[in-house]
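All protein chains but one are shown at their positions in the complex.
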Amino acid sequence: MFDPQTLLLSVLLPPFISFALNGLIPPLRKSKYAAALAIFSVFISTLASLILLIKRPGGELIFEWIPAKLFSPFLFGFFLDPFSIVMFFIVSLVALIVQVYSLGYMSEENPSGLGRYYTFHSLFAFSMLGFVASSSLLQIYIFWELVGLCSYLLIGFWYYKPEASRAAVKAFWVTRFGDVGFAIGMVILWGATGTFFLSELFVKAPELPTAYLSLCMLLIFFGAMGKSAQFPLHVWLPDAMEGPTPVSALIHAATMVVAGVYLVIRLFPLFQFTPEVLSFVIWIGSITALIGAALALIQEDIKRILAYSTVSQIGYMMAVAGAGAKSIAFFHLFTHAFFKALLFLAAGSIIHAISTNNIWQMGRLSKRMPQTTILFLIGALALSGIFPFSGHFSKDEILVWMHVKGFRIHFFILLFTAFLTALYMFRTFFIVFMGDKEAKQHPHESPWVMTLPMWILGLLALIAGFPKESLFKFLGHDSESYHSYIAYLPLSVSILGIMTAWSIYQMKLFKPSNVAEALSPITSALEKKLWLDDIYEWFYRGILDGLAYLCGWFDRYIVDGIVNATSWYIKQASSQLREIQTGRIQDYLYGIIAALLLLIWLSLGVFPVKDRINEEIVKPKDHIQAPSQYLEGEK
Amino acid sequence: MSLYPTLWAAFLMFSLGLFGVLSRRHLVAIIMGIELMFNASNLALVTIGWAYGVITGQIIALFAIAITVSEVAVGLALFLLVERVRKTVYADETNLMKG
Partner (left out) sequence: MTSETLPILSLITLSPFIGAVILLLQPERWYLPIRLTALSFSIISFLGSIIATLYYDSELGGFQFNEYIPIVQSLGIGYHLGADGISIVLILLTSFILIAGVFASWTIPFRSKEFYILLLLLVTGVFGVFVSLDLFLFFLFYELAVLPMYLLIGIWGSSTKIVAKGPFARAIMDMGLGSKEYGAMKLTLYLLFGSAFILVAILGLYSFSGLKTFDYIALEGVILPSSVQNWLFLLLYVGFGSLAGVWPIHTWSPDGHAAAPTATSMMHAGVLMKLGAYGIIRLGMGLFPDAAQTLAPMIGTIAVINIVYGALGAMWQRDLKYVVAYSSVSHMGIVMLGAATLNEMGLNGSVLQMFSHGIMTGLLFALVGLIYEKAHSREILQMGGFAKRMPGIATFFAIGALTSLGLPGLSGFVAELLVFLGAWKSSHSWWLIPAVFGAFITAVYALRVLKWIFFGTEKEPEINHKENPNGLKDAIGVEWIAPIILSAVLIVVGLYPKPLLKLMDASVIDLLQRVLK
């Protein structure tokens, strides 16, 4: 019963079955059982992945997807390794928690809308789990796109809101733009190795020229940048907050956005042969971490703060993955999934209570919503990396690794980012939960169906850091114990950040606007989101639409214009020519007679004719020679 | 008996018929011209058949006469119809084909 294949299938299949049933049977989808089915299916997945996590087997399922004779056929498969097992656990658990939470959060939705919501959720759970365990690069790409689709569908869940549908499309376009790179990289990698299967790729790819492999990996990483919202392709993630908050928690914080990191981890056996690409990855990661944190500092929308925070944290993961520590990146992914999902759910709880996203319209919520306050605080402490919350352990590991491996500049960037992280997080905390002014609405604590999932996440955010050693052992990472002043630096800067936030926003020691003025070039750049949105807007409106205009116009008025002009010319010419057609029968007869005379003249010997019987060339005159006696006269 | 006088006669008849067809405006006159041409060719057929000593020419002429009769019948019927619809019997006024 507990053999690996069965367990693997019982992780993967239930969400798919739930999606298929809900998708294909409209009456079921519109009933209240849709949610039950989805939650039950993901519950089974969670159980199965828990068993997998305990038993830790290895295993593989392989089947042929595209047959070929002259090339090697494309194999697909699912396989179990430490990363996929832990990731199974994260994905299914967070999905389960979020889906239960959604019961409360989405309670005002009508049944058919709710059914649609849970159908998409099931599809997402299936695609994400499938992505995690894929054993072929092509299959990874397929699930990669499918989670992108789910993200698109769920961001645009409230499709009648123009901003939501706009954000959904933007998310799809930007990630798809990254996927152009992924697709090309994947294809040219296949072109050189002839296989998509990961285990074969890992054997064959190192033999490739480094430059070629670097190109492939750079292009593939481009896809990861899009999906994982790395600078400069991060612009879609803040907008994606237009979707329902549980969706943001699941897809845009805990699971889907880290797919890029997971891809880098998965393909690390290839990335490790391309040092240039890895240093590019580190740079992108560090810059993203810094920019994300800086942007989070000036946001007013609580969800956008969290979104930029996600961008920044994924930057951490990317940087350390680029620095060669895939296990540490994965560890941060692990802890981040819980505390960031917790933060989003807590934010959702607030939004559910007072129906606004603006932090300046909140305040003193700690009185009305004590549970949410505590949970948000746990999340914020974990995110800031305060001992003993989970974020501390992973962030510590990252910074220490960067320092030990000699990435000094990146180390300082990330250290500064840790300061900013604590600052923006507690800025939010003090404004929202402490503050002077009370929120106008009368907020109330959320129902248990929302708080219970949050408490579970809160517990996880608290303790997820402790199994560090056993996790590293499982992942095969030899953690070096390293004791020096470095180990205390991250914690100190985080505490410094919290103190700063406290002094500014709680004690009002000095005004934030003064600081903003002092740093005016930076703040104005941040307020413009570094002009990235403008650049993309220009690319879309100017370049793409311009080219489209050019092509469309050229096609209709030039290419087709020439066609039409030709037929118009012929029409005009024929209206001149039609004068010949007099309609008088005698005129036609003149033509006939002229032609007849011409034929007779021709037959009188202009052209020699081949005698069909005797196969010899004869002059026509010989032909029509009548027997001479009749021509002479009577006989 | 010589071949030529008869053939010359046929040629003359044909030319007369052709002239009639080309110059006459009245539909019946045109069909009379056509008839003349037909008979001219019949004459030529018979003559040449006789000259070569084969009977084919005469047979074809007989066929042609039979076909001519039906053709005239059809033609006259058409003219009647044209007269009824177009109210005219002149060829150059029935110019529906004019471009």
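Quick notes
By written order: A and B. Residues from 1 in each chain.
Please note the rule applied: a contact is a pair of C-beta atoms (placed from the backbone, for glycine too) under 8 Å apart; a residue touches a chain by one contact, two chains touch by 3 or more.
The shown structure was predicted, so the numbers you read here are calculated from the model rather than taken from an experiment.
Although one chain is omitted from the display, it touches the following shown chains in the full assembly: A. Across A:28, A:51 or A:187, the residue that sits in touch with the chain not pictured is A:187. Listed residues A:162, A:209, A:406 or A:521: the one in touch with the omitted chain is A:162.
Think of the hidden chain as still there; on subunit A it touches residues 64-71, 112, 138, 141-143, 145-146, 149, 152, 156, 159-162, 164-166, 168-169, 172-173, 176-177, 180, 183-184, 187-188, 190-191, 540, 544-545, 547-553, 555-565, 567-569, 571.
Definition applied: only the chains that are shown with their structure count from here on.
Rounded to a whole number, the gap between the C-alpha centres of subunit A and subunit B is 87 angstrom. Partner subunit B is touched in their complex by these residues of subunit A: 577-586, 589-590, 593, 626-627, 630-631, 633-634. Remark: subunit B residues 1-3, 18, 21-23, 30, 48, 51-52, 91-92, 94-99 touch subunit A in the complex.
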